[in-house]
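So the structure is just underneath, and the comments pick up after that.
The complex appears here minus one protein chain, its other protein chains still in place.
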Amino acid sequence: MVDEGEVRRIAGLADIQIPEDEMPAFTVQFNRILDYFEVLDTLGEAGAGERALHTVMRDDEPRPSLAREAVLANAPADEDGFIKAPRVM
Amino acid sequence: MEDPYHAYIRRLEPRSPGTGILAGRTVAIKDNISTAGVPTTCGSRILEGYVPPYDARAVELVRDAGGAINGKTNMDEFGMGTTTENSGFGPTLNPRDTTRVPGGSSGGSAAAVAAGLADLALGTDTGGSIRCPAAFCGIVGLKPTYGRVSRYGLVAYANSLETIGPMGRSVGDVSTLLRVIGQPDPRDTTMRGTPYAHDPVPDVAGRRVGVPDEFFGEGVDPRVAATVRAAIETLASLGAEVVPVSMPSMACALAAYYVTCTSEASSNLARYDGVRYGPAVETARPWHDAFTLVRSAHFGPEVRRRILLGTFALSSGYYGKYYGKAQTARANVSADYARLFREVDVLAGPTMPTVAFRLGELADPLSMYLADILTVPANLAGVPAISVPCGTVDGLPVGLQLTGRAFDDETVIDIAAAYEAEVAA
Partner (left out) sequence: MSGVVIGLEIHCQLDTRTKLFCPCSTDYRDDGPNTHVCPVCLGLPGTMPAVNRTAVEYALRVAKAFHCEVPVECEFSRKNYFYPDLPKGYQITQYDRPLALGGYIEIEGDGGLEKRVRLTRIHIEEDPGRLVHKGGGDRARYSLVDYNRSGVPLIEIVTDPDLSSPKEARRLIEHLRATLEYLDVYDPEKEGSLRVDANVSIAGHERVEIKNISSYRGVEKALTFEITRQRSLIRRGVAVERETRHFVEERGTTRASRTKVEEHDYRYFPEPDLPPLRVADRAAAIELPELPAARRERFRVQYGLSPNHARTLTGNPGLAEFFETVAGDDPVLAATWVADTLLGELNYRGRPVGSVGPARFSALLALLKSGRITDRSGVEVLRIVLDGDEHPDAVVERLGLAVTGDDTVSAAIAEVIAEFPQAVADYRAGRGNAINYLAGQVMKKTRGQADPRELGRRLADALAEDGPCT
């Protein structure tokens, strides 16, 4: 059983906020889904290496990058060729 | 041309180069497949304004084959839904009954093809997103073998499960479009197998068709079950040997699917932070606050829910219980298929447990998830599966699902073609 505090903590890890007025209903639904997942608990742990494929690697050959205008074209804000982002302090 | 069903997010003036096997044919592209110079939204407000500077490999191949791309189709946001109601741009209506959903998440592609707005369409299938709307709209949709069609340019929702695939009004059309897109691409290093270069051979004589009990279990509308059993009888009448089989791993398949897809989604969708594309982040705030604001404002409720479910399933202390166990369940599904495909050539059953829902009918998220029970096993194992129309219930289409061995999309196509030819006759 996951309570609203735990939902808030998880939301914090995901940089998502669930509006407080939606929180009770959200938490109820969240728990119903988690209850459904309980069926998995009847199984053992998977061993590593279940994936049958192996990665095919590429050669170390440079190809042209995008033009800077194309890099910046989708960015909401840029300055002197850099893309603007939130502050980190 | 009008778009009364809201099949498209964006219509495009088709410009066909005029040569190649798709010459003169219109192709609609699901809006989670990148198109150079054309906005690609994934049905999400968080990608509003984003214009990819590159074409997905599949789009490149459609253009090269002379296909006339006539628009980007509506979808559940990032593919997260079974109805196309979860689109940030409003729902698509089912052309067969506009009070009903077209299925999802490739509902726009299915509606466009069903309504004749496009000859063919590209959809994507993570847990049934091609087959479900194909069944609900009465068209043909194929989820190819994982690794047979390049995913480069497909905006990731759950990388290990999903694939791009063809949708059309006939098995032949679907096969033709797979010939176009089933080509190698060094940028997708999960690709395997040989290019698809097959012409359908409508013959099922001598083939063994397995019918798993579990595909007709609880939750499957008896009228849908009866319609599909009748279709399987038709295959038998054409010389197929029908074999009842069992697939016990189905018990955990849906839970394994939702744990896996939400886990991968929680990570895939972390990049939407308003820095490099999409609605602007407020740069004057500390980064967590700023990202939280933009993400909470522009992701829809179902996307937020799945991100949180996946974040939870991967988080410290829960990983083993959820993600770890889901991989066990997934391995069990693959093992079941491997065992069954030593005995039979394909498995047959319904694509969806019911006919198309009414708009707004599936408000509860868990009920919506349960509707995917019959389509997710193929994604968990990476095997090919097709949905072909096989009749109606109350005037609404029902789909017959045929599932085959990995990298044997050819057999699935052949048997579907045999069924289609018989009912057309």
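Structure notes:
Chains: A and B, in written order; residue numbering restarts at 1 for each.
Methods note: contacts are C-beta pairs under 8 Å (C-beta built on N, C-alpha and C of every residue); 3 or more make two chains touch, one makes a residue touch a chain.
Computed from a predicted model, the values in this text were never measured in an experiment.
Contact with the undisplayed chain is limited, among B:L22, B:A56 or B:V355, to B:A56.
Among B:S263, B:N332 or B:T403, the one in contact with the hidden chain is B:S263.
When the whole complex is considered, the residue among B:A156, B:M250, B:L308 or B:V388 that touches the unshown chain is B:A156. Residues 13, 15, 48-49, 51, 53-55, 57-63, 65-66, 68, 71-72, 74, 79-89 of chain A touch the missing chain (whole complex, contact as defined above). The chain not displayed touches chain B at residues 32-34, 40, 42, 47, 50, 52-54, 56, 151-156, 158-160, 186-190, 263-264, 266-267, 269-273, 275-277, 283-284, 287-288, 291, 311, 314-316, 319, 323.
The criterion applied here is as follows: only the chains that are shown with their structure count from here on.
Every residue of chain A that touches chain B in the complex is listed here, in rising order: 2, 7, 10-11, 13-19, 22, 26, 29-30, 32-34, 36-37, 39-46, 50, 53, 55-58, 66, 70, 73-77, 83-89.
In the complex of the two chains, the chain B residues touching chain A come out as 49-51, 53, 147, 186, 189-190, 192, 251-252, 254-256, 258-259, 266, 270, 273-293, 295-296, 299, 301, 304-305, 307-309, 311-313, 315, 320-322, 324-332, 364-366, 369.
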